[in-house]
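A short write-up of the structure that comes next.
As you look at this complex, bear in mind that one protein chain is not there, while each of the others sits in place.
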Amino acid sequence: MKEITYVKAINEALREELARDDSVIVMGEDVGISGGSFNATKGLFEAFGSKRIIDTPISESAIAGIAVGAAISGLRPVAEIMFMDFTALAMDSIVNSAAKMRYMSAGQCKAPVVFRTLGGGGVSAGPGHSQSLESWFCHVPGLKVVYPSTPYDVKGLLKSSIRDDNPIIFIEHKFLRAKGEIPEEEYTLPLGQADVKREGSDVTVVTWGQLFFKVATSAEKLAREGINIEIIDLRTLIPLDMKTIESSVKKTGKLVIAHEAVKISGFGAEIAASVVEHLFDYLDAPIRRIGAAFTPIPWGTVVENAVLPQEADIISAVKDIVRSRQAKN
Amino acid sequence: MKEITYVKAINEALREELARDDSVIVMGEDVGISGGSFNATKGLFEAFGSKRIIDTPISESAIAGIAVGAAISGLRPVAEIMFMDFTALAMDSIVNSAAKMRYMSAGQCKAPVVFRTLGGGGVSAGPGHSQSLESWFCHVPGLKVVYPSTPYDVKGLLKSSIRDDNPIIFIEHKFLRAKGEIPEEEYTLPLGQADVKREGSDVTVVTWGQLFFKVATSAEKLAREGINIEIIDLRTLIPLDMKTIESSVKKTGKLVIAHEAVKISGFGAEIAASVVEHLFDYLDAPIRRIGAAFTPIPWGTVVENAVLPQEADIISAVKDIVRSRQAKN
Amino acid sequence: MGEVSNEKKKELFTLLLKTRRLEEKLIELMTTGEVAGWFHSNLGQEAVGVGVTAYLEPEDYINNTHRGRAIIIGKRVPLKRFMAEALGRKNGPCEGISGEMHYFDLKYGILGQSGTLGGQIPVAVGVALACQYRKSDQVVICIFGDGTVDEGNFHESLNIASLWKLPIVFVVENNGWAQFTPQKATASQVDIWRKAEGYNMLGKVVDGTDILEVYEVAREAIARARKGDGPTLIECKVRRWEGHYIGDPQKYRDPKDIEEARRVDPLSKFQKRLMDEKILTLESMNELDESVKREIEEAIQFAKSSPVASREQAFQNVYV
Partner (left out) sequence: MGEVSNEKKKELFTLLLKTRRLEEKLIELMTTGEVAGWFHSNLGQEAVGVGVTAYLEPEDYINNTHRGRAIIIGKRVPLKRFMAEALGRKNGPCEGISGEMHYFDLKYGILGQSGTLGGQIPVAVGVALACQYRKSDQVVICIFGDGTVDEGNFHESLNIASLWKLPIVFVVENNGWAQFTPQKATASQVDIWRKAEGYNMLGKVVDGTDILEVYEVAREAIARARKGDGPTLIECKVRRWEGHYIGDPQKYRDPKDIEEARRVDPLSKFQKRLMDEKILTLESMNELDESVKREIEEAIQFAKSSPVASREQAFQNVYV
């Protein structure tokens, strides 16, 4: 095992897949000569050359559309849309081209493209560089959606995403310097498999992406008060690993879903609704969701923190749910 | 009262608001000289002239962005994005400009723009002209989302939307020739207020937009079998009228949510999740959601019908929920 | 203009005639409800699609458009194959779930289209990128209408294609209309080829109703692209005979404009020329016409006897 940062894990995954398969190319704004806006593609240009590590103009729609075209002709493009907010400019290429190509051609082609993008807030980047928009993509048949939290997960899942034959929205978070252990040797992780990051018997907390870290620290605090939460880090949103959620909810009977995206119409709603549909009789408390307030994300620490979900929100939701049932019983 | 079509009701609303307030302008592809792709703007060019009824190039992103700019400078643009699928090209202008302008300026401006767009399927228009994407917009703080089903609702709500000071996604459906009664005299309908289109005591069915019509005919059939559903037509999705849902669910204890959009991560999930959060103890059956299959929408009647929700789906969901509880009791 | 052999001229004529007869038949089928959805006729504009595809290699690519039958014929798709898809049958290349408007047929290099105008442009550029990357010697034609030029995707894609010297040719079928609105009401610059310099690209304009002119300019552009000298933007000026779609009452259009448009017929123009040049006779013409009609009829029969796309197919191929 070795300890590396989240961004280094991304870089290793790209490097290994580029070396393994020469149909893999990397494209996007500043990914080439400079090594990327946040060093994710550092050193790749030198190692693999300008034909495989491609600097593009500031043209998000074309970047995504070109990646789709290359993908249906046999390449495996990894296209970077610098910030998730900018996917708004590429939605047609992602939704109306990438996601539907295989379907509309009745399987004549596939579109194995990975759209890497940086989601989440917490760094005073303002309303146009901080959004978490994963639920948009979860609503689009044909796309897979991946949002790993740790260096270990991001490396293994990025490698698998590049090898997967479907178009994938691969979300990375801004806690790029988060450290974690990964094996020295090569590994991949399967898409569509959630990870129980902490076992517990009192409340199931389903989370993903950047907010995982706050859930993890909340768990420690709650444990000190005798409340043991089970943390399911989804890692992949589509396809959704309902099995792992199911067995946990059957055990705890209580569910909190915590994500950084705006709560209303977030992907937490889908999970809550699915659980109610299939596990209604196992639930012994209402499902609680935690997400950002229904506002844009303001710039500046005080206001940004006011809007984004915090440890305190997680802790109080868990406590609420535990208490409300104790009161009843 | 008079009977008119859905599209005529839209036309009347536009005409009345244009006449009432000269800051209202209408813009979009083919809205002018020709009277619109589907006659929604018929006769307006002749009545109000080229300065107010503005034909634009095929430039969805600019159409939306220009409307925002005009809105923050005192006009009230009604910008048409011909098909909802094409909003994918305008997401940046809608999400990153329209929705955030007021917030980011701390109230220095407002952006009273109505984005009219045609949603839904059922007319063999294929995967790029048939999507229902309302849940994307419901996830964006700052936007209101309206999706009326009947001529009466569409007229009253379009008028109110034009008068509202917020940016609004106003979705019209493809059953443009649906007829309905409206008053001779002028009227408006408040945003954010659901309409109980049918009273019933057995199951609450929440629906909106085009699917309302299938829910209505299902209700007739179910009634013949002794099952009385209460139909809540939301009309406005954001802000969501939880009060009306609440009082119905408290009465029936059973909830079905039916929309035409893809079920996964659709706005039905939000409603289900909210109801579980707030009305958990009133529910005596799992909430069922009905929506399109998780596939693109194929062209051609047989395949399209296979994918979109049908009467039979609504009827069987309602029966299931009724039966499952009878079995338990 | 270079020399086009008589054989080639005859072949071009056959393709043009086939496109015309197919279109007439499809309009019939549309009107009787046998083809679902909207149908956008290419009558009067056929010389563009045929001219730019006619001498592509089988491995070369072109995207489809909503007026795309000329390119389908030009790419030598067997009529039975196309017709099966147009009538929603299982043995179309998309197994009947996409129809003619979204016709996608990789075996014949036809890239389909998503339905959002302009969306096909970066996709075509991406295909060209893959061709260049694999040094495959293939070329891509990216074709679209004058209205589509105003989409942001046009701009972003042309810049990149020129910058990377990709093997692609951009063809604009300028019929002066986008749906129900004339070009002059929506375009600041009606001469689209003049946009080329903004991308440091070669720009050309041709009479799109003269198939030899189209063919010649396309041939040069394709050769340039294949050599690695980068893309060309070709504007083809044409006239739209019909409304935007079949059934369009065209109330927005001066009847004189329709009349004038219909007077410019790429087919009869080319026919006259070939007859003048003694490449065709009235007799050989009629024979050809008969055989084309027969082929179309057979294709329809084939399609009609084929199974309609089934419910199950709607759920396939969402994911690999």
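As written, the chains take the letters A, B and C, and residue 1 is the first residue of each chain.
As a convention for this text, a residue touches a chain if its C-beta (ideal position, glycine included) is under 8 Å from a C-beta of that chain, and two chains touch if they have at least 3 such contacts.
What you see is a predicted model, and the numbers here were worked out from it, not measured in a lab.
The chain we do not see here touches A, B, C in the full complex. From the options A:V7, A:I72 or A:L89, the residue with contact to the chain not on display is A:L89. Contact with the undisplayed chain is limited, among B:A40, B:A62 or B:L240, to B:A62.
Only one of B:K8, B:K42 or B:R102 touches the chain withheld from this view, namely B:R102. Contact with the chain that does not appear here is found for just one residue of B:D165, B:E220 or B:D281, B:D165. Of the options A:G156, A:G200, A:G253 or A:P298, the residue whose C-beta touches the omitted chain is A:P298. Seen from subunit C, the chain kept out of the figure touches residues 150-156, 158-160, 162-163, 186-189, 194-195, 197-201. Within subunit B, the residues in touch with the undisplayed chain are 25, 51, 56-57, 59, 61-75, 77, 92-93, 96-97, 100-110, 112, 141-142, 144, 164-166.
Not every partner is drawn; the one left out touches subunit A at residues 29-30, 32-35, 37, 55-62, 85-86, 88-89, 123-129, 293-296, 298-307.
Just so we're on the same page, only the chains that are shown with their structure count from here on.
The most distant chain from subunit C is A, comparing centres defined as mean Cα coordinates. Work out the mean CA point of subunit A and of subunit C, and you get 41 Å between them. If you average the CA atoms of subunit B and of subunit C, the two centres end up 36 Å from each other. In subunit B, the positions touching at least two other chains are 61, 85-86, 88-89, 127-128, 293-296, 298. Counting partner chains per residue, subunit C shows two or more touched chains at residues 97-98, 102, 114-116, 118, 152, 313, 318.
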